[in-house]
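All protein chains of the complex are present and in place, except for one that has been dropped.
Should a chain be cited, it is by its letter among A, B and C, assigned in written order, with residues numbered from 1 in that chain.
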Amino acid sequence: MEDVKITYIGGGSQQWALHLMADLALSKSLSGTLTLYDIDNEAAEKNKEISANIFGRPEANAKFKVEVEPDLDTALKGSDFVVISIEPGPTEKRFIDLKIPEKYGIFQSVGDTIGPGGMARAVRSLPVMADFAHHIMAVCPDAWVINYTNPMTWCTAALFEAEPEIKAVGCCHEVFHTQEMLGRWVRDHYKVDLPKRHDIVLDISGVNHFTFATRAMWNGQDILGEFEKSLPALSPEQLTKNALEREAEENWFDCDFRVATDFLKRFGVLGAAGDRHLAEFVPWYLKSKEELNSWGVAITPYEWRVRRSKEQDKARKAFLEADLKPSGEEGVKMIEALAGADGATCRTQCNLPNIGQNDFAPEGHIVESYGLISKNKIEPVACGVLPESVQSLESRIMTVQGYILEGIMNEDKATVYEGFALDPLNSLTSRKSEELFDELFEALEVNWG
Amino acid sequence: MEDVKITYIGGGSQQWALHLMADLALSKSLSGTLTLYDIDNEAAEKNKEISANIFGRPEANAKFKVEVEPDLDTALKGSDFVVISIEPGPTEKRFIDLKIPEKYGIFQSVGDTIGPGGMARAVRSLPVMADFAHHIMAVCPDAWVINYTNPMTWCTAALFEAEPEIKAVGCCHEVFHTQEMLGRWVRDHYKVDLPKRHDIVLDISGVNHFTFATRAMWNGQDILGEFEKSLPALSPEQLTKNALEREAEENWFDCDFRVATDFLKRFGVLGAAGDRHLAEFVPWYLKSKEELNSWGVAITPYEWRVRRSKEQDKARKAFLEADLKPSGEEGVKMIEALAGADGATCRTQCNLPNIGQNDFAPEGHIVESYGLISKNKIEPVACGVLPESVQSLESRIMTVQGYILEGIMNEDKATVYEGFALDPLNSLTSRKSEELFDELFEALEVNWG
Amino acid sequence: MEDVKITYIGGGSQQWALHLMADLALSKSLSGTLTLYDIDNEAAEKNKEISANIFGRPEANAKFKVEVEPDLDTALKGSDFVVISIEPGPTEKRFIDLKIPEKYGIFQSVGDTIGPGGMARAVRSLPVMADFAHHIMAVCPDAWVINYTNPMTWCTAALFEAEPEIKAVGCCHEVFHTQEMLGRWVRDHYKVDLPKRHDIVLDISGVNHFTFATRAMWNGQDILGEFEKSLPALSPEQLTKNALEREAEENWFDCDFRVATDFLKRFGVLGAAGDRHLAEFVPWYLKSKEELNSWGVAITPYEWRVRRSKEQDKARKAFLEADLKPSGEEGVKMIEALAGADGATCRTQCNLPNIGQNDFAPEGHIVESYGLISKNKIEPVACGVLPESVQSLESRIMTVQGYILEGIMNEDKATVYEGFALDPLNSLTSRKSEELFDELFEALEVNWG
Partner (left out) sequence: MEDVKITYIGGGSQQWALHLMADLALSKSLSGTLTLYDIDNEAAEKNKEISANIFGRPEANAKFKVEVEPDLDTALKGSDFVVISIEPGPTEKRFIDLKIPEKYGIFQSVGDTIGPGGMARAVRSLPVMADFAHHIMAVCPDAWVINYTNPMTWCTAALFEAEPEIKAVGCCHEVFHTQEMLGRWVRDHYKVDLPKRHDIVLDISGVNHFTFATRAMWNGQDILGEFEKSLPALSPEQLTKNALEREAEENWFDCDFRVATDFLKRFGVLGAAGDRHLAEFVPWYLKSKEELNSWGVAITPYEWRVRRSKEQDKARKAFLEADLKPSGEEGVKMIEALAGADGATCRTQCNLPNIGQNDFAPEGHIVESYGLISKNKIEPVACGVLPESVQSLESRIMTVQGYILEGIMNEDKATVYEGFALDPLNSLTSRKSEELFDELFEALEVNWG
């Protein structure tokens, strides 16, 4: 058993911390200390209370001492790993990200990655991330930092902008769902047992939530061509029906992967994220709520987000009553590999500064690719060469991300606006674009310049 | 006097040929033969009739023998210069370019450069251009080819795709209007006499009709910053009024340069083409006829185009009645410089394959920059480095142009569609985009594959 | 046990085939058929005779049927794997590579990779490799091709030039020795047990035999800085003594890694190949036999190569008398991983077309990096970013390799000469360079043009 100290920043007000504890409890090769730090210290304390239950269950392999620490530097002291998963602000702040753009006709299905909502959320998050980076490099510079916070690209970039030597990686489970969808297709198409997620091996490239699979292998064969050919037709009416059912069931995260496969049909590569994410990077699907519904996608409502944020105790209770099971996240597998536990290695998605894994992206831009994780080492895999058409879509997003990152880090609104104006989801008229930008910044109450 | 043979391909049904003859007549250093070739041979004959009048006027310096030749190879024989200005007509074909996209809510202010209309026009024009290239290289491979045909980028590219060794250049007067507008501003702002067009010296970069001035000099000083600061506010209401007046007066080509200056404000560089052109390259101004009008721009109507094409005799008559005056085009100046007449050189806009004059564009892409013209030599000037934001806008256009060029030259609809789908003016939903594409190709009646 | 068919092309006249059989015999997860093809069919038959002994030993885990097949297409039929290790022999042909350049004062320590000798060997090898590629794609297009033939970069490139869809990879053990050297240093410096080779984890980048380690990890720590600091001084006299001892003992492949560490001192990255290879890529060590000796390196003599080629029966006998032990090569591990045996994966050096793993190399150039091998999949790892200085050295070599590859594939001597003239090892005067080139081509007896 490798003995490690993990510090968890944030996660208190969501179930993320519980899931991490569950995965740690199920680990066969780790033990040590888990320190919870949250600006909502009460939430951290509640999670600590639950920890005894989790690590005490018979199916738990690992033993972890769980503690709450309200001082960040004390929490970080001696850490081998720092996991960051925060929300900037009470959930009500998401009003800015979601409801203000809606007044201008911009409906974002998620609103935490790109578009006006993503930009607004970045303005609120990046200074916090930069501050974490400084504390980590001052207190535990050798620790690996695993970031789960969105907007993923910007938050991970802020860590490196603030502290270029930080050992950080951004992680996201979005591609897992693409693997699972392809797994179900394999089961149905080839009449075989449902493959495990890892049996669908993808090559991906792009930026987080806007990645593309250039290849998908199952059982050593590339199945992408056959998948495209066999895709059944689904009418807009049927897809709208699916979307409305999802709304009724508050099943916001589900989709039919019809945006993902529309990319496959148009450009030859499969969108490798949920449709609600993919749709936010281009101007083609989010013209209206109805148009988005006609692709099978529901818009996650602001009101539901606020409501859910108030039901954490209920969620904790449900967690306690259920069996202990793997979260599906790969953070603990990464920690095992980085710790060198049992010599395990792990190939998973990583958001990292580009050193060539994405052959057309600027050097240093945070891109998503597979990474090979081993003892104290993460190295990106160069696996997917995108067609020029999709490179063009990605490049625009990277330019937008670059301007907005630079603008926020330098507290310079004019530079942020250059990125905002180029965002494909912002197809407002020139005058309306400026109005929206001003209204967002007024609501964000930044104190710049 | 340098003795040259010039072959004019097309131009019969418009006044272009008349303007060229006027400029030739006013030249102090050229003489020779002008051969008119047009598939509408009757139009060519009518122009020839006028030539006697033009070259016989007392203010005419040059003597040119004008002849009509209905066979292309015979017309080309012995040519030193070939001027190409064709319409892939009849003008009624522009119905495809303009009226079909309108059904889908895409209003193009010009429709001959980019967007669905530009693509459709390219499908009709490029095979003709490629055919000209083959004839020229077979008959008069040392001739300089001056192309005035739109879509400029694609038509010039087709010449080089068909015959990489061709000595061709694409010319456009669009930037002249930017110089003139700045000249008027200099007059008013500095209380001086109206500067001549050439006294406003620009640095430009981009693709034709979507170029940007990174600097504007007058009297040895950069005036762009002062120009931006001194720009008076004009309300959308006032601009709409201007646009409607222009419509009433059929004054389609005029504008207030408010799109051009909106780029200056957003991105720091001045759009260096008329607003009706600039607006077609981004999704921000052409949401509706009303939106475009609110920038002072009128949409050139299909119906007017057809009507004008029927009024050529009237136009010829008007030309005969007027004084002989320079057209404002620089084609004849270029011919003088290329012929080495009087050792003259000329710095003017040129559309040429990129060899670095545009530092971020792909090698070989047809880009617009200044060129230095001297005896048998055109060399591009590297003058304008665009900000990253505008590079991103330009790069997308170049990607679109690249796919559509390749698709048309290879008669491959799927490749054309990749470009069509990425065009910023095509912000249709994915399904509507396919519908429009199919309807356009049905109307184009191509016989591919 | 995964059942596979492996075809071995060449290897007859050396012990390579015996080593492969030994590794196969020791595999715990493979079985199947090994087909030996060699233009020296007698050598293949002798190897087959030995196979019964190898697979019959008690320590052998795997059962393989070994057969000899003199017809290439028959040998390839049904293959899952093709291993290529040929010499464009007879060995006497190496006279061209080694002895002719010596007349001009160019002493090559190896002469099979780069420099005049490497070029001459490439001229003899590449047509053969291209021919293999055509046969493989015609008979067993899904087979993985593992190339061990030098010049590695050129031979692997020829496979892809001839058949762009081929599933090929080039393998070389040269980096293993760097790991072993660092392992010995770790043992001595940290007073610990000798680490296993795989416990020294390198990041490498470059072209085969001219790769550089940008990082070297042991036990999760980067040891390169400490290694550089602790390196004891060794005088040229001592190193010369070492070299002469190696000559006396015919111990040609050994070295003191003083060229490798000279790069570390000059440019901050460790040469990750034997000194005899590294020295051939720059003009700094091979001025004379004496200069090379002063770095501890002996020149492998032509005469020894010829003698050894005649002593194959002796080598086979020695092999039979020894215990069956792993060869140290990783080919069989790669085959296991590619076959999906036990779900094993493997991280090893791979020579593959560049898709970004080498961020400054031209797309498609064969570069060496680590690769991650899994079921039917090899993906390069982007791990080492070289300093600009070393990028410059590598870029020159890639330019040389590009010209010579193109020249040989097109049978165009002028293009080969452009590469030959730029080779850093060829610092002959301009006139002497032409003389040597002509003499080499006369001896090569090509029938081009």
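Some notes on this structure:
Keep this in mind: a residue touches a chain if its C-beta (ideal position, glycine included) is under 8 Å from a C-beta of that chain, and two chains touch if they have at least 3 such contacts.
Quick caveat, the model's predicted, so the values are computed rather than measured.
The chain not displayed here makes contact, within the full complex, with B, C. Among the residues B:Gly170, B:Pro380 or B:Gly402, only B:Pro380 touches the chain that is left out of the figure. The chain omitted from view is touched by exactly one of C:Thr74, C:Gln238, C:Ser392 or C:Asn410, namely C:Ser392.
Between the chain not shown and the residues C:Phe64, C:Tyr285 or C:Phe319, the one that touches is C:Tyr285.
Residues 201, 203, 217, 219-221, 340, 345, 347, 355-359, 363, 370, 372, 374-377, 379-383, 385 of chain B touch the missing chain (whole complex, contact as defined above).
The chain not displayed touches chain C at residues 236, 262, 266-267, 283-285, 287, 291, 387-389, 392-393, 395-396, 399, 402-403, 417-418, 421-422, 427-431, 433.
Here is the rule we go by: only the chains that are shown with their structure count from here on.
Distances between chain centres, each the mean of the C-alpha atoms, put B farthest from chain C. Remark: chain B and chain C have CA centroids separated by 57 Å (rounded to whole angstrom). Averaged C-alpha coordinates give centres for chain A and chain B that are 47 Å from one another. Among all residues of chain C, none touch two or more other chains.
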